[in-house]
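Heads up, the thing below is written out as C-alpha cells.
The chains shown are only part of the set, and none of them has been moved.
Chain lettering (A and B) follows the sequence in which the chains are written, and residue indices restart at 1 in each chain.
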C-alpha cells in the first residue's frame, strides 16, 4: 500500500502518548538502561525493565509495547522468549540488534529471534541492517564502520524495503540521514546531528521513543517516522544549546528537549522526505 | 509507644550521616543504581553495590544498612539471602518492593522475604503497600494506578499502622502526600512535586536516603520522616529551578539539592504533620 505521511499527524500521535501513557517493557542493556527509562518518561510514556523469565508473561500482559535491545548480550533467554510471548498477546515488538555482525553469537541470537518472532520495527545502523540482510558488513563494535557509510540513500532505501517485506516489519536504518521504510514506502529523515554519537545511548533512546509511539498509536510506519524525527530534533536543539559546553551537558539537554517536545516544535524542525 | 517528631532533630540526624559516613549496601535494580549511588554520596553516606552471594557475608559485616530493591528482579537469590544475613548481624534492612502486585513472581519473592526476614523499613507506593497488605491492588507496572489514588490519608495511615504492627517495621506509603508510620504513630509528609515521577529513580533514591539516615541513626521512625521529607524538598527545589528547562536538568538538580541539604533548608521547607 502506498502511503503519504502528513506532517500534522504529529499532534495526534504525541497526544496519544501523553493521554494513554503506554507501559513500554524494555529488555535492554545495562549501559544505557537509565537513559532509556528517562527518555520514555520524557516523551510521556511509562517504562518497565525486567528480563526475569518467570514474570515475562505477566509483565508483557500489562505492556503496550516491548523493546528488545541486545547491546550487552546478557539476557539471551529473555531476548528469545519475550518476543514470542508478545506476539501471542499482540503486543508490538521493537528490535534494536545492537552490534549485529560484531560477533558470531550476536548473529546467531538475531537469526533465532527473526525466525521465531515477528517484529513491528527493526532499527539499526547501516552495518547492523546490512548484517541482518545477509550482505557482508564490516562491523566495528556498536558503531557504523567507515566502509558502510558510502552506501547511498536510494540503495539503502531499497535494502530496507526488501527487508521490510521479508520480515513484515518497518525497517529503520539510522545514519547521517535516517531511512524509515515498509515494504512499499521509504522516507528519509534528515534531523539529528553527528554529535549525537559523542554520547552513549542515543540509538537505544530512539528505540524507547519508538516503543512509546508504537505503544500508543496503531500506525507503525507513521509512528516510526515521527519517533525518529523527534529524537533527531531533540539532538539538534540540545546541540545548539550545549555545543560550547560539552557532551555531559549535551546528554542532559537531549532529555530536556524530549520532555519539552510538542507538535509546534516538531512541525517547525521536522525534515521528512518521501523517497518512494 | 506514642512519639512526637520535633523539627530540630534534623540537625543531629543529618550531621550523624556526615560524621559517620555509613556504608549503605544496595542490592538493587540496574536501571537506577547509578542514581542511588550518587544520592547516597550526595547526602553524605557511602554506597556499595554487590549481589554476589559468596561475598554477602563479608560486605554486610562492614555495612551500616542494607537496601533491597527488587525492581529488575534479577538478583532473587540475593534478595532472599542478604536480609537474613543482615538480621543476624543487626544491620537494619530497608525493603523497596518495586512493582509488588505486577507479577505473581514478585509477590512470591516478597512473601518469601517477609516470612524469613525482618525489615526496619518497608517503603512503597499505595499499590505496592496494598499488595503487601493482601488487599486487592491494581498495579500498572511500577507506578501507582489511578484507582488506588483515591484511598484517603486516614485510611492509608491505618493500613500502614496495621502493617507496621504485623511486620514490626516502619511503613512508608509514598504518594501525593507520603505516610510514615510505626505501629502507634502516623505522620503525613507533604513535600515533593508530581514532576518527580517524570524521571526514573526518585523512589529508589528515597530508599538510598533512607538507608543513609538509618545507617547513621538509631531512631528509624524519625529517620524515615526526615529522609522522606528531605527527598521531597530536594524535588521541590529542583522543580523550581528547572521546570522551564526539562526533565534531564530536573534530575541533575535533584542530586544537586540533595548534596546541598542542611538543617536550615530542611527546617525551612519540611511539611510534616502528625496524623495520630
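One rule holds for everything that comes next: a residue touches a chain if its C-beta (ideal position, glycine included) is under 8 Å from a C-beta of that chain, and two chains touch if they have at least 3 such contacts.
It should be emphasised that the depicted structure is a prediction, and the values quoted were computed from it without experimental measurement.
**Student:** In total, how many chains does the complex have, if 2 are shown?
**Tutor:** Per the structure file, the complete homomer consists of 3 copies.
In this section, only the chains that are shown with their structure count from here on.
**Student:** How many angstrom between the C-alpha centroids of subunit B and subunit A?
**Tutor:** Comparing mean C-alpha positions, subunit B is 34 Å from subunit A.
**Student:** Which residues of subunit B touch subunit A in the complex?
**Tutor:** Within the complex, subunit B touches subunit A at residues 29-32, 34-35, 71-74, 76, 99, 102-106, 139-143, 197-201, 245-249, 251-252.
**Student:** Going by the contact rule at the top, pick out the subunit A residues touching subunit B in the complex.
**Tutor:** Going by the criterion above, the answer is residues 23, 30, 33-34, 37-38, 41-42, 46-52, 54-55, 58-59, 62-63, 251-260.
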